[in-house]
Structure formats: C-alpha cells, structure tokens
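For reference, the structure is listed below as structure tokens.
Only a single protein chain was left out; the remaining protein chains are all shown in position.
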C-alpha cells in the first residue's frame, strides 16, 4: 500500500481519522485477546477466588495448583501423547498423499487430468455425510484405532487444489530444465517443486496440523478406548462436566483448584503448542490462502 | 459393404498408432500415475464408497444384513422426517443461525480489512493482525470451553459484570432465547479476523496510483476508503457473499454440540446435530442418512448455483 507514510503531511481530519481507526482496531484486538487472558488468569488463580467470582482480568492469589492437578493426571498425559501421535502422524500422512497427487494433477501431460480433478473437486460440493462415513469406517474396521484417525482423514480436496494451483503457477521451464538435466518426475518434485512451493506446502502443513490438533468430533465418535482419545476429547469431557454440573465446583470450595481452574489449565496446555508453531507459519498463509481460494 | 471395409482399414491404423502412443506415454510418465494413485484410491475408499452407502436412506437398514442386503423401502424415511417436528425445527434453526451469521458476520471482516488498511504503523498493524487471526486456529472445544466458563452463572465474567451493574445472574446457556446470540457472536469473534485476509489481499491488489492521484486531488483518507478502496474490492465482496449464501446449510456444528443442551434445542438444534443424535447416538442409521442426504442435495444445489453465479459475476471460478 503506497499511501503516504509521513503523518506530518496529513490534514487535521485525516489525523483524527487515523487515530480513531487505530483506537478501534486496538479495541478489537484487545477483545480478541481478552478471553485468552481471562482463561490464563483463571488457570493461575486460587480455586476459591474463582468460585467466589473474583477473577475478571488478572489472576487472584496466584497458584499453580490447577496445573499440578493436570500434570499428575495420567489421563491428561495419555490424551496429550495421543494428540501428538495424531497430529504428527496425520500431518505426515496427509503430506505424503497430497503433495505427489497435487503435483501429478498439475502436469498437463497427465492423461484424464480433467476427470481426476473433477473427481477430487466434486467431494467439496457433495459428500455422503456423517452416517455413511461412519458406517464405512466401521466396515473397514477402523473404529477405535489410531490408524482410522490417521488414514481416514488424510486427504481433503481443498488442500490438494491449493497445492495444485501453486504447482500449476510454476513456470513450465523449471520442469523442462530439470528434465533436460536428467531428472525424472520423482526428482523434479523432490528437488525442484517442493523447494519452490515452500510457502504453499507450509500453508497446507499448517492447515493439517491445526485441523489434527483441534479435531475432536470424529475422535469422539470413532474412539471408544479411553487410552486412544486425544486431548480435545478429554478436554470436552472436563468441560461438559463443568457445564452440566455447575454446583459441583462448590463442593471443592476449600481446595486450591476448582473445575474452572483445572479446565482452564487444560485449555492453556492445549493452546500453547498452537501458539508455538503459529508465528513460524503465519507469514506464509496470506499467500497460501489466496492461492487456494480464487483461481482464474 | 465395401464402404464399411475400407472404413475399418482406415480406422485400424490410427488405433494402433494411438496404442503405441499410449505405451510410449506410460513408459515415460508412469511415475505420475504412481503419485496420483494413492490419493485416488483414498478418495474412492473414504469418500466415494460412503456415497454407495447412502442407499440406506431408501432402505430399512439392518446392521446384520448390511448395506446391500437390507430391503428397499422407498421414500419412507423422508416421510417420517417431514412428519417429525424436530427435523423441521432443525431445518429452521439451521437457516436462522446461518442467516444471522451471514447478516451480522459478513460485514465485519470487510470493515476490519478496511480498518487494517488505514493503519500507518506497520508494527502495530502486524501485531494486531497476528492477534485477530489467532482464534481461527483454536479448537471448537476450547472456544466452547471459554464461552461456557465466561457465561457460567456464578463464576463467569459476564454474570460478574451483570451483577456489578446491579442485574441478576442469567444462566445463558440454558436459555433458548440467548443461544443464537451467543453462538453467532462467538463465530464472529473467532473468524472475523481470519476472514479479513481475503479482503486485505484484494485491497493490496488495488493500483497504488489511484491513491496517489486522489491525494493530489485533495481527497481525505475517509473519502479514499469509500471512493477507491471499497469500490475496488467490490468484486471480491460479491464473490465471498455468493459463496457464503451457497454454504448457508453449513453450520459449525462441533461448536453447537459443545454448547447446546436439551433445554435450548428449540433454538440450537440444527440439521447436523439432529443427524448426530438420531444416527450416532440413537443408532437410527437409515433415518439419519436420509436426513443427511436431504441436507447434502440441497447444499450441493446451492453451491453449484453460487459457483455458476460467481462465474457470471466475475468470470472467476472458485475451483
């Protein structure tokens, strides 16, 4: 945006406009941030202070009792480990499917390219829905298994199309030059296209990681065994207990933690990994999203 | 007869030529097909095979007989559905919740993008953007957890504020009249920032010389925003609006599952939660599949219509 950067050149009205606008954006930003601060404060407050309604912004009587409770709960660690398994395993599996497929679909010499593309894009418009998908997973014997969660959600049309669009936008001479240099398709993809498509692949990786990390519905439906459940399902159990039985927390009045503080602590533990990877990939997704969204 | 024979002779040679061409093609390009195959097989196994399973919507499905061998019963499930008040209510709720999200939620990212664009300090802009994109990446469970915590009757911050202002506590999540407001508001809070990216990208594509000439003409920033930026991103706005209308049956049901309870079903139960309860919780697979099919067909028609219109509007296809 090449608007004038020097404020001294602005008229009084423009200056007022700029400051009011800045104020409003700041307000929106703070209101986005506030709930996270609130939850963090809850997690670090005395259970008693929370149940007696003292925590609004900052922690009251700082204590890590809730975190201690979480840390010594083996179910938390099991679900945390499971989430890592699903996220890492699932993301790698997704990339192993999506990247080569998107590359193949982007090559003009691929026979039936148009039909394969339609076959993939069609699933964005129409899908069989929850029940047939569930029954299919059951028939495939993928209920209650790690494999079911990892393989069953490996691909989606949007990510494939996003990446395919990026590969299509690479000038054909890159492939041709590599071919003349003796590279086959595997080498062209691995040595030329993947390095070139780093922003798009980073975007897709981010989408995969986020959806794996956050996914709970199908984990809840497909997994029965407590030892295979991911963090989000465990978290949901905690939270629904909280909302179903609001009075229950008062029985813990004397304790340093309450249901509120414990579930807040779990929420914080679940958000932290997202916060850690977020800045690294954030720079890529502006570009990546535009690529996926609209295509000439 | 003679004509036919000669026709065949002529036809033979291109066919064998085509065959040699194919052989050469696969000798050269077999790697591409190796790369494509796993994903295609995945699509068939996990997305197209369930479409075959959709037939149970027209069958009296029995777990023991399986999908293929269960007896056909025609449209009976659909009759049952449309006589079911809960299903009709779910359709109504879906449209109302979606419509409200569209009405209140659609302008916010546009306004946000315009506002971001007017920020001069790049550091402030970057920080603000980073923060407002963040909720998009947080799971429905946590967002719902935050909502449940914040709206809790005795300890939640919302009720604490109400108390401080002299009002009584309200147990919001058990009140049907509050459900939609809370759900739509949460949705806006979570997605408005992230949805502004598309509009920001569109604004970035506006020719800078338009602003320069406007500055020379003495336009104020407010005027430039209204007279240049907004008209220039109008096509994007239009397309996004059409897409949203096309996806009107899509409601963030993970969040609803987290937030709703029998007390609020009157306003909170949507088609997908209805399917979830009927199908996965009550194991009425065939009936729920029928509801799902109904939903999918309507959604399909809407999306195709939206895509066709957006193609006409902008000559830009979405896929």
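Letters A and B name the chains as they come in the text, with residue numbers starting at 1 for each one.
The criterion applied here is as follows: a residue touches a chain if its C-beta (ideal position, glycine included) is under 8 Å from a C-beta of that chain, and two chains touch if they have at least 3 such contacts.
To be clear about the criterion, contacts and distances are computed from a predicted model.
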item: Hidden chain of the complex, named as in its UniProt record, picked from "sn-glycerol-3-phosphate ABC transporter ATP-binding protein UgpC", "Membrane protein", "Heme exporter protein D" or "Monovalent cation/H+ antiporter subunit A"; value: "sn-glycerol-3-phosphate ABC transporter ATP-binding protein UgpC"
item: Among A:39, A:149, A:162 or A:192, the residue in touch with the chain that has been omitted; value: A:192
item: From A:19, A:77, A:174 or A:280, residue that would touch the chain that is not displayed; value: A:174
item: Positions on subunit A contacted by the hidden chain, ascending; value: 171, 173-174, 176-183, 187, 191-192, 195-196, 198
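As a convention for this text, only the chains that are shown with their structure count from here on.
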item: Subunit A and subunit B, separation of their C-alpha mean positions in angstrom; value: 16
item: Contact footprint of subunit B on subunit A as seen in their complex; value: 1-5, 7, 10-11, 13-14, 17-18, 21-22, 24-26, 28-29, 31-33, 35-36, 38-39, 42, 50-53, 55-56, 96-98, 100-101, 103-105, 107, 109-111, 116, 119-121, 123-136, 140, 151-152, 154-155, 160-161, 184-186, 189, 210, 213-217, 221, 232, 235-236, 239-240, 242-244, 246, 249, 260, 263-264, 267, 270-271, 274-275, 278-279, 282, 285-286, 289-290, 293-296
item: Subunit B - residues contacting subunit A, complex; value: 25, 29, 31-36, 38-40, 42-43, 45-47, 49-51, 53-54, 56, 67, 112, 115-121, 124, 127-128, 130-135, 137-142, 144-146, 148-150, 152-155, 157, 159-161, 163, 173, 189, 193, 197-198, 200-201, 203-204, 208, 211-212, 215, 220-222, 239, 253-254, 257-258, 261, 272, 275-276, 279-280, 285, 288-289, 292-293, 295-296, 299-300, 303-304, 316-319
